[in-house]
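Here the complex is missing a single protein chain, while all its other protein chains stay put.
Each chain carries a letter (A and B) given by its place in the written order, and its residues are counted from 1.
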Amino acid sequence: MRFTRMAAIAGAFALALSAAACGGDGDDSGSGSAQGIVGKASSDKKLVFGVKNDQPGLGLQTGTAYTGFDIEIAKIIAKGLGVPESGIEYKTTVSANREPFIQQGQVDVVVATYTINDERKKVVNFGGPYYIAGQDLLVPTASTITGPETLAGKKVCSVTGSTPAKRIQTDYKDAKLQQFDSYSKCVQALADGTVDAVTTDDIILAGYAAQDQYAGKFKVVGKKFSDEPYGIGVKKDDTEGCNKINEILKTAATDGSYKAAWDATLGKSGTAAPELDVTKLTNCS
Amino acid sequence: MSTTDSVLYDHPGPRAKARNAVLTVVFGIGLVLLLWWIYRQFDENGIWDGPLWEPFTESETWTAYVLPGLWSTVKAAAVAMVLSLVFGVVFAVGRLSDHRWLSIPSGIVVEFFRAVPLLLMIFFIFFGIPFLTEQPMPPFWAVVIGLTLYNGSVLAEAFRAGIKAVPRGQSEAAYAIGMRKNQVMREILVPQAARAMLPVIVSQLVVLVKDTALGYIIGYTELIQNGVNTLGANFGNVVPAAIVAAIIYIVLNASLTFFAGFLERRTRRTGRAPRIKASPGTPVPAGAGAVVEPQG
Partner (left out) sequence: MDVFTDPDNIETYTTGFLWILKLTVAAAIGSGVLGVLLAGMRVSPVPVLRAFGTGWVNVFRNTPLTLIIFFCYFGLYSALGLELADDIDLNNFWLGVVGLSVYTAAFVCEAIRSGINTVPVGQAEAARAIGMSFLQTLRLIVLPQAGRAVIAPLGSILIALCKNSTIVGTIGLMESSTAMKDLINANGDAVIPIFLVFAGTFAVVLIPTGYFFGWLSNRLAVKR
């Protein structure tokens, strides 16, 4: 017990530090008679979704509304659980507080560029993955950078202490790493020409590339050099909810709603919708 | 302008006037040219581009990003202000106590929190304290507690210096009429010290307001997080957004500073506050306003 708690805290740090990728959690609470999301959805017709608010194309707070691929996925889940769109409440989460939010019940479901990994699985139950992201590079349209191997001597920007930044430091030592506390600053620096590339999960980069004010200026290199399966987090003991989410995703893969979600958000940059591989869905244990 | 300022030079005669005029023109032109150059460079980099500033003409930008951020900033600052004043008084009195078991630990606490960068403190409170208490720590409280420990410690030193500077006759008179030690402290010394140190206190509170910005390290959604990062993610205008945030801070803090100056003038005029002389060795210098520590 003591060990898991430590590991969990370790994870919480990892999280906090990396705005993009992230980590683990607080502690193994969440038992008791917690009502699963399926029960809550059918009795209250309401659900609270934890989402990002600063990642264009994925989860972005625009005015008081939220937009993006994660938001569309959240809507699909809500619909599948019988919750009307008016019953959805979005709550901003940052990488650092996703696990505590789920455990304390401040949110019911987290759809927030949430990579599934073993550390987090100890404290959160994951449905999905609904998308397999991977670390990639965002460069100006005319750039000669074609992948991480061509970064030698180039300035690469990422978020301070994040997993992508670490990977550059350890695997691509010839690149010069510039770190900021948010991706919007990195993208600004890329627009100003003070850095040569921005690196993080491809899907996040695609979101920036698709923004109106950057239209035509940037491109995503398209050479993933890691795998980040995005999952949908629910309480650790809510196996029923997790299974239901996977069922909903299976339906969404075939009835076109997954593709529609993509086309309405990230697909705007011209990228065709990916295939939702239902064989890879978690077993919710 | 204080009295000494104008005493440093003679009333300008014709030659001095001419020289001043030349200096004014030369410096003025230089300054204008510099500002113009900066403006041009910013222009070339598209910082003044309409689309980047357009969001600020829409009310939604303010109601959805800037004002909620400002509210978080003000809320954290207000709570931390109250708590750090309490902390300051308690530890100042503690450090002045005759009991060693009280004064030594108080001294250690105050010295420690004054020496540790607030950035490290807030980070540790958010991630380290839950490890000890096994309770989650909301970002809001992590920021407030961090601000309280640091600014409270600085205020404790200010109060201590203030209490020490209250003329001895005051406490002697109080003892003479039979007041107890803690009565003297509570009813005689602390009120006078607080009034004398008012400008210092308010200046430190300005520092506190700015320090809320350090909440970014744990994702507290204050003015910069909300009004620069989130807003910037929407419109790709982090630089204009940062300019707006800076202006808000400057207006907010300048009015607080102005208020501090007003209080200083008022207390000086009515003469109710004890005169605190800069006795060497106390951490409070003559120009009390300068004692604040300019933490970020």
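Rule of thumb we're sticking to: a contact is a pair of C-beta atoms (placed from the backbone, for glycine too) under 8 Å apart; a residue touches a chain by one contact, two chains touch by 3 or more.
None of the values given here were measured: they were computed from a predicted structure.
**Student:** Could you tell me which of A:188, A:265 or A:282 touches the chain that is not displayed?
**Tutor:** Of these options, the touching residue for the absent chain is A:188.
**Student:** Of the residues listed, A:150, A:178 or A:265, which one is in contact with the missing chain?
**Tutor:** In the full complex, the listed residue that touches the missing chain is A:178.
**Student:** Which of A:106, A:143 or A:160 touches the chain that is not shown?
**Tutor:** Residue touching the absent chain, from the options given: A:160.
**Student:** On subunit B, where is the contact patch with the chain that was removed from view?
**Tutor:** The missing chain touches subunit B at positions 2-5, 7-10, 12, 16, 20, 23-24, 27-28, 31, 38, 41-42, 45, 47, 111-112, 114-121, 123-124, 127-128, 131-132, 206, 210-211, 213-214, 216-217, 224, 228, 238-239, 242, 245-246, 249-250, 252-254, 257, 278, 280-281, 283, 285-296.
**Student:** If you put the missing chain back, which residues of subunit A would it touch?
**Tutor:** 6-7, 9-14, 17-18, 24, 155, 160-161, 176-181, 185, 188-189, 192-194
Quick note on the criterion: only the chains that are shown with their structure count from here on.
**Student:** With chain centres defined as C-alpha means, what is the inter-centre distance between subunit A and subunit B in Å?
**Tutor:** 38
**Student:** Touching subunit B in the complex: which residues of subunit A?
**Tutor:** 5, 9, 12-13, 16, 26-27, 53-56, 60-64, 92, 94-97, 100, 103-104, 181-185, 187-188, 191-192, 211, 213-214
**Student:** For the complex, which residues does subunit B have touching subunit A?
**Tutor:** 45, 51-52, 60-61, 63-65, 126-127, 130-131, 134, 136, 139, 216-219, 221, 229-230, 232-239
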